[in-house]
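We show some of the complex, not the whole, and keep each chain where it was.
Should a chain be cited, it is by its letter among A and B, assigned in written order, with residues numbered from 1 in that chain.
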């Protein structure tokens, strides 16, 4: 990784409004924090947010690499339900295989029950949200391992 | 009083509402798009919810996203700020349907004042002077010609559903009216879904004078003084002041009374603005802005009344806490909208603020959500800060404002400050020889 490539990378990140980034490639690691980037992230919130902050990934509701797997994220704000009704069976459990397009949960928004379909394939490794909990846009719902 | 208010907005107005809520002892919920994750309004609210991606249509303008955020945080009221969903009657209805209070007028009032023709009808019914013209839609060219002969040229031919300077055409004489009538109606149909058009006298050099008003559920209606917002660039206000300078006492009294009368006669609740055009000793009803306005601070400075707290109290069903007699205007206030834009080409200038120093000291107020290192997003409007000064008189306020603008350092982006400094120093501004098209004409001569 030469100076030219580093400079290219920096320019790209700046153009996209990146404040901090880490780049790993074939054993080379570059972690950068741009000037002026520290203020917002160090701001102490007056109170803790109700729910976990949304992940920083650029592509919402898309699978993101985390802890060696992929995740299914909430494509809308609302209340998360693992089943279509209180007495109904849950859509997916840990260990279940999930296909693309398969309904994995409900997110209720404005009294509407929105069926959330997976856009990835894999095996459910972890359910990250309690049934009936509020979810923010982009919040991680399920972690999947290899199919 | 409310327990928890969700603020369906961002930037300085979200922060303004957070401050008002905190002083009233109300918890706040901020909503934000992914682009605004690190924004000040998110940091200073008690709670926050990410409601969508950067695009406003999928976040701040998304009814389901905003209402779900209010639902899951168990907010009991929603403050819409200005812009975004502030004047959306469907949104206000949805808020109410979900058992929460919309901090603003009723959906019916939003509809009444959202449509130019029904707004004019309400003003006419309350005895407010309207610009000569059709006062309602004109059916066809021949009716238009008849109306125009009575009202006199020049006239504006306007789409009833238009707004923001769009869907209008100047007609200087009958020949032009005949030439443009059909095409304007056709364009209006294509652009706004309604081909209804109306005619209105064109004023050559009017001033924009508006009145801050407030009403409660018990029939009390007051005005909170007037403002002058004639300093506009392409219909965008960039310098606002209170009180409106150089109005005769009798003209000012008539304008203020007319605005309060409209609130009273329509049963309007919470705060709003009644806008007028003024030329010579005449004034004409323009429209009602049924929300808190960007320029509300100048009225706060000269009256000492916190308009956002008042708005929240009135929405919560409280009785008007002040009488008309208690509204006393003292001194002079001027606001400058610091926009992230090229001061001469007016192209937006989003980006990261690399250096920032805001002015301070006596009589200086800054309403802003930025700081050094903050990102001015390209997705939303370009307002970076509002700088407001207060002084005993207009001359002193102008001097203070020029000093404060000299102190204002915003690096990394371009701002409108250089333009505003020139305008404030311009003799036409100092001597109150301006009108709503003054800046656009002034720019042409530069």
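Following the convention adopted for this analysis, a contact is a pair of C-beta atoms (placed from the backbone, for glycine too) under 8 Å apart; a residue touches a chain by one contact, two chains touch by 3 or more.
All figures in this text were calculated on a predicted structure; none of them were measured in a lab.
**Q** Could you spell out the copy numbers for the whole complex in terms of the labels on screen?
**A** The structure file's complex resolves to the formula A x2, B x2.
We adopt the following convention: only the chains that are shown with their structure count from here on.
**Q** Using mean C-alpha positions as chain centres, tell me how far chain A is from chain B in Å, no decimals.
**A** 38
**Q** Spell out the part of chain A that touches chain B in their complex, as residue ranges.
**A** Spelled out, the residues of chain A in touch with chain B are 17, 19, 35-41, 43-47, 49-51, 53-54, 56, 60, 76-79, 108-110, 112, 134-139.
**Q** Quick one: which bits of chain B touch chain A in the complex? Just the residue numbers, please.
**A** Contact set of chain B toward chain A: 29, 34, 37-40, 42-53, 59, 63-65, 67-69, 71-73, 94, 98, 352-354, 371-375, 412.
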